[in-house]
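All protein chains of the complex are present and in place, except for one that has been dropped.
Now for subunit A:
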């Protein structure tokens, strides 16, 4: 029953997020702050992880190609496909569920514990619109983060491939350019937008509706991470089935 209750409450929160909007002059500042906190603030860790995981994907692929009949450029091809289709949109989103999700849950949850949300409600402000809507808008720039993850993943793969002596730069670039299907980018960005929505709203839900004190803020952050990850994995499966099969 509690799962059903939570699902219902989540969708009511989404509806409330678009009602009774906060004054634009105030909302604008909140959106820019959330873009800074959620998007710009995540670029460093995303760049670092993307570069090195791209490198690891390349090394693993190269080491597993033992048949001399398989051309070396397949390393670049496999890296591109892995990075664009799954690593950048899905794997980075799971990492972001930890970084951005726990930040959102703990910041909103702390506002709940310290009665700041009550203060907003007493003033007659739609607290859900005030707190969640700017995060939702900020996360609409998330595909920009994923584009950087894709680019750096492929560059990391290239560095590992060339400097690790697995193939030449020309082979790698040939592989990266081979049989490119533009719809794969569309598929990746559709997933990214869906995941961005989940990343903004599920942690907000757990922060907004949490009850208790500081300990519960920590528990809410963990629960938000778990459920955001579960929903990302589930919707990843559903979208892949719908769009690629």
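Just so we're on the same page, contacts are C-beta pairs under 8 Å (C-beta built on N, C-alpha and C of every residue); 3 or more make two chains touch, one makes a residue touch a chain; residues count from 1.
Please note the rule applied: contacts and distances are computed from a predicted model.
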item	value
Omitted chain, identified by the protein name its UniProt record gives, among "Stage III sporulation protein AD", "Phosphonate ABC transporter ATP-binding protein", "Ferredoxin" or "NADH-quinone oxidoreductase subunit J"	"Phosphonate ABC transporter ATP-binding protein"
Full-complex contact with the absent chain, from A:2, A:25 or A:241	A:25
Hidden-chain contact residue, picked from the options A:44, A:68 or A:124	A:124
Footprint left on subunit A by the chain that the document does not show	20, 22-23, 25-26, 33, 110, 114-116, 118-119, 121-126
